[in-house]
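After the structure tokens below, expect a handful of questions from me.
Note that this complex is displayed minus one protein chain, with the remaining chains in position.
== chain A ==
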Amino acid sequence: MTAHVKGREWLKGVKVLSVLLSVLIWLSVILERPGEMLLVLPVNLHRMPAGLKLDGAAPAEVEVVVAGPRILLFLLPFHQTRCDIDLAGAQPGLQQVLLKEAEFNLDPEIKVVHVAPATASFVLAAREK
């Protein structure tokens, strides 16, 4: 192989790799831009105190608008994200739980912008012995 041909191949290689590196750098920049996403998450009631039961229906789903770097939002629909309501220490009667970030167990970089409904209301009743 002549030096001329080698030189041309080198130049071609440099061009291809330069484009690849530039695109990757560019992607890593634009994917860090903040974005928003609407998620419909199932509601899960857990740590129900012994002797209590759900009386009637609890909200099955909540709509959540989250914001954060786009790269983290992409995979969010595929994660098993849900709204976990901790019922430890709950008393019988009407429960009104304000749905906050802690209930969704999201990545620390993802913030909850809006939740609908903002409060989950349901009734707990004592189990019959």
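We take it that a contact is a pair of C-beta atoms (placed from the backbone, for glycine too) under 8 Å apart; a residue touches a chain by one contact, two chains touch by 3 or more; residues count from 1.
Note that contacts and distances are computed from a predicted model.
> Missing chain's UniProt protein name, "Carbon monoxide dehydrogenase subunit G", "Branched-chain amino acid ABC transporter permease", "Diadenylate cyclase" or "hydrogenase (acceptor)"?
In UniProt, the chain that is not shown appears as "Diadenylate cyclase".
> Taking the entire complex into account, which one of A:25, A:38, A:113 or A:126 touches the absent chain?
Going through A:25, A:38, A:113 or A:126 one by one, A:25 is the residue touching the chain not shown.
> Among A:45, A:72, A:97 or A:115, exactly one should touch the missing chain; which is it?
A:72
> For chain A, which residues lie in contact with the unshown chain of the complex?
That gives, for chain A, the contact residues 3, 10-11, 13-15, 17-31, 69, 71-72, 74-75, 107.
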